[in-house]
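Every protein chain of the complex appears in place save one, which is left out.
Naming follows writing order (A, B and C), and every chain is counted from residue 1.
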Amino acid sequence: MADIDDLSLPPEIAARLPGWQDTLDNFRALRRPGPGRAAVPFVCDVLRAAERAGRPAVQPRCGVGGHPEMVELLRALNEAGPAVLSVTVDAHTRLRRFDVASALLRTDPTELNGYPLVAHGWQRGRELTRAVPVPLEVRHGSPDARGLFAVAMAAGITSFEGGGIGYNLPYSKDVPLGHSLRAWQRVDAVCGTLADAGVVIDRELFGTLTAVLVPPSVSLAMTLLEGLAAVREGVRCLSVSYPQSGEIHQDVAALRAIRTVAARYLGADVEVYPVLHEFMGVFPRTPEFAGLLILCGGLTARLGGATKVVSKTVQEAYGIPDAAANADGIRMAALGASEMLDFVRLEEDRIAEEQHWIEREVAEIVEPVLSSRELFTGIEEGFREGRLDIPFSASVHARSRIVPRRDRSGAIRYADCGGLAFSAAVRRRQAAALERSGAPGRTLLEAADTDIHYFLQKENAFTMARRNRGN
Amino acid sequence: MADIDDLSLPPEIAARLPGWQDTLDNFRALRRPGPGRAAVPFVCDVLRAAERAGRPAVQPRCGVGGHPEMVELLRALNEAGPAVLSVTVDAHTRLRRFDVASALLRTDPTELNGYPLVAHGWQRGRELTRAVPVPLEVRHGSPDARGLFAVAMAAGITSFEGGGIGYNLPYSKDVPLGHSLRAWQRVDAVCGTLADAGVVIDRELFGTLTAVLVPPSVSLAMTLLEGLAAVREGVRCLSVSYPQSGEIHQDVAALRAIRTVAARYLGADVEVYPVLHEFMGVFPRTPEFAGLLILCGGLTARLGGATKVVSKTVQEAYGIPDAAANADGIRMAALGASEMLDFVRLEEDRIAEEQHWIEREVAEIVEPVLSSRELFTGIEEGFREGRLDIPFSASVHARSRIVPRRDRSGAIRYADCGGLAFSAAVRRRQAAALERSGAPGRTLLEAADTDIHYFLQKENAFTMARRNRGN
Amino acid sequence: MNASPGTRLVILGVAESDAHAVANHLIGMQLTEQGFVVVNLGVCTPLSEFADALDLHPRAEAVLIGSLNGHAYQDLRELPALRAAGRLARPVIVGGNISVGSRKSATDRERLLGLGVDHVLSDASQLVLLLDMLRAAKAAELQHG
Partner (left out) sequence: MNASPGTRLVILGVAESDAHAVANHLIGMQLTEQGFVVVNLGVCTPLSEFADALDLHPRAEAVLIGSLNGHAYQDLRELPALRAAGRLARPVIVGGNISVGSRKSATDRERLLGLGVDHVLSDASQLVLLLDMLRAAKAAELQHG
């Protein structure tokens, strides 16, 4: 049975951790009411409840450098009624530059773009888990998060985001996939041990990847591979995230496909919860337009049957949001998922068709990998040869030969499938969708730019038309 | 041919008006570009354009006491891209207390809840019509608006709201219907004359009535009777407004029914444009919830095929909005009607059924009146005997024996049809809708209170559930 | 409206320039349900008509005036003059939305009290409680004074 020792932590982290039994006791104590505080459910409890209720749980991203400021932020956001709160970690900690994070913490914590959990240490982490009656998730972006994970577990945090692909390729330049996959294998194995001890940790997989123009089948394929790796180590609760493209039929289809794909490949021993990450690309700048996108995110999540939705804010385009804007975002996403919009119906045929093709594409991407002798080497080889790929990779370990485009409806398509081993049928459909969209003569760069700034452009068009009395 | 003289104006108003030819010339000059300004279309031009475009024109309510402040307000709101702007008139002017309005204007214009157009005079009115490139409408609530109308025409304002029923019963205590109907007859007759001279004035009928829990068929029946009176006098452009109930299927059905009913009863010589007044009842208090209602108003207007939507603001619950909130409201309503929500489909069967019954109810209300020897006496007798009625009348000249209730879906039904001569079939359907809603044991007062505060209660429930982690 | 002398009576109405009728309907129903006799003058009622009604119904415990449209101060301006003439000699209770604009200040309320308005309520639900307190205070006054 894997435990913290199997994480092979650097001694300076390992030495400061509490004992394993203490970590287990702390998890259990949290779930019971404590002196002056209510019981805090585990994230998986919250997900099960949301699933039963048929309305997505809402969670914001949030993290500031200072500890008292972080406690205050969590308390302020709690007023908006999130089901889960985040501990969003700063970029230095993500890259294991713990010393830089510590130094900034001493000089000017406001210089940090997140909460440096390792620098603060697990004792402060426990203060966070007791500051609010909702459970926490660590959101980061570390290709190798073993140290962060150990501190998070010691703190009593019951959900941990990431995976060997999704927290490597978008988040670092040159960490070999073999390294990140194996680092996450250890994390998953410890989650397996915890689950056996009755402490089910929710593991969220970051299907958002590089966030910008990610074709749904790329997202689903990557989280599926990570999910297989996690389940194999004993993970029992998986949240599979997918980034809102903004074309609602495509998004609803993708969210629904998460369930069918999971049922087909991941087996019955794991709970799988689809999660919508509200639009992760270039965000509109006006409060009205941004607000509408946030609201539509909540709606999309509910119609797609997502168990959770991670909300955005009207300050997204500008920088890390203040507490008030973040609280507004929680409420707007929740309103979008509320009964207020229960009247909305969609074209179900269109969704069904879309879902069919997403599932087929995912199968065509992952099945060659699954038939390789070993999962990790299959993944490594896949990326090396381009049969696995993501657009706009930050890492040199993906080729980024895929070229995504939006079609006329706004749905994300493959303008170039790169090395993905797609069938002729899939390729034909993709080409047809873009052909109909007909924006000829544009250079690839112009096209990419337009599609990346899709909502910004819609926003500008809306504003200009109104200025010119077009309404 | 009726002209200003036929309005039998009090001499102090009549003496100050420009000549008839000058009024006509001014209208014509406005439509052409002038020194340092673009051409200003007539409201009917804007409505035709919106109709062609298939997206509702957006118009805010707006009016402040002072003249420079009013010019500034129009300019500020113009930035948000309305298709029409309002001159919302203060309560004293509505009730022809022109002296009180003038006195307040001298001492403290901010004490006025609207723009006292008569006190300011037509010369300043011409400054308003030239301050912005969008046409203006006078929105008021005067049972007898002849003086206000004369000043508005002299100012070059191309849309004038009101009618003998809708601007009497909700707006005054004891003006006989015979008086208001005949005062509006004069107004309509002058509009007929203007139309013959090529100056088509849009006449908007205030189907909103007392705004709170108005059953659609009551609204449509009243505007239909007013519409008949107007067409008879030569009015060529009618905007028929209907107040959003908030139950979208009912609202869409009502807006669509405006067209069928108009086609059936008003003949082909008049252009009829359905207008949605965004929710006119007790407004929610939080910006998110209020914003959603405003957005849904835009959506409802588009789905119902409204030509125009009059927007609300997130400050509605608190008082007359500031310019910023009002501009936000314009944009939110426009966004709700924009392509961003083109994906929304509704249950069309439900709408069709609803529309069928609204049309039938309207027929049952108006046909006895239409078969009476004379329209106005028919209307007067109808109200006297309760065969015509509105809920919560401000005037003693309607009985308010109708008792409206919301059914479980939120749609407005008749809990008591009062003296309306409804068929057994209509009564059965109304009763059945409320029976299914089943809220037994409540007193009428409690029930009314709950239904009046429908969105406030939804908002409270939403907020509380989120506080208690229900999401 | 000619109820037995034991029943309580109030005069209710909406201020002179104001046509908002819904709260008036509801408050009238509510007080009637609670056993009051309500002389409801309805919307757009000048202050002098409230005074006339009180002359007709001197038994009235209080005069209740709604004002929603923001014009409360202007519409109640005659109060000092009427009071000086010995009229409206009852607690005047004003309720609603008492000034123009979406941001309210404490001075809105003070101005009304300055005119001689006895109580300003924002919510009708406190009305019966207030009437009961006023009656109790009056009873005590009669006993001791």
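Keep in mind that, in the parts below, a residue touches a chain if its C-beta (ideal position, glycine included) is under 8 Å from a C-beta of that chain, and two chains touch if they have at least 3 such contacts.
Treat the numbers as computed from the prediction; the structure is a model and nothing was measured.
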For the chain not depicted, the shown chains it touches: A
Of A:31, A:48 or A:97, the residue in touch with the unshown chain: A:97
Residue, one of A:46, A:205, A:293 or A:325, that touches the chain absent here: A:325
Residue of A:21, A:371 or A:443 in touch with the missing chain, whole complex considered: A:443
Residue in contact with the excluded chain [from A:156, A:170, A:216 or A:378]: A:170
Hidden partner interface residues of chain A, rising order: 91-92, 94-95, 97, 100, 104, 110-113, 141, 170-173, 210, 212, 315, 318-322, 325, 392-394, 396, 400, 443-445, 448-449, 452
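Basically, only the chains that are shown with their structure count from here on.
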Contact graph of the chains (line, ring, star, complete, other): line
Central chain (by mean CA position): B
Euclidean distance of C-alpha centroids - chain A vs chain C, Å: 59
Chain A and chain B: spacing of chain centres that average the CA atoms, whole Å: 47
Approximate Å spacing (C-alpha centroids) for the pair chain B, chain C: 31
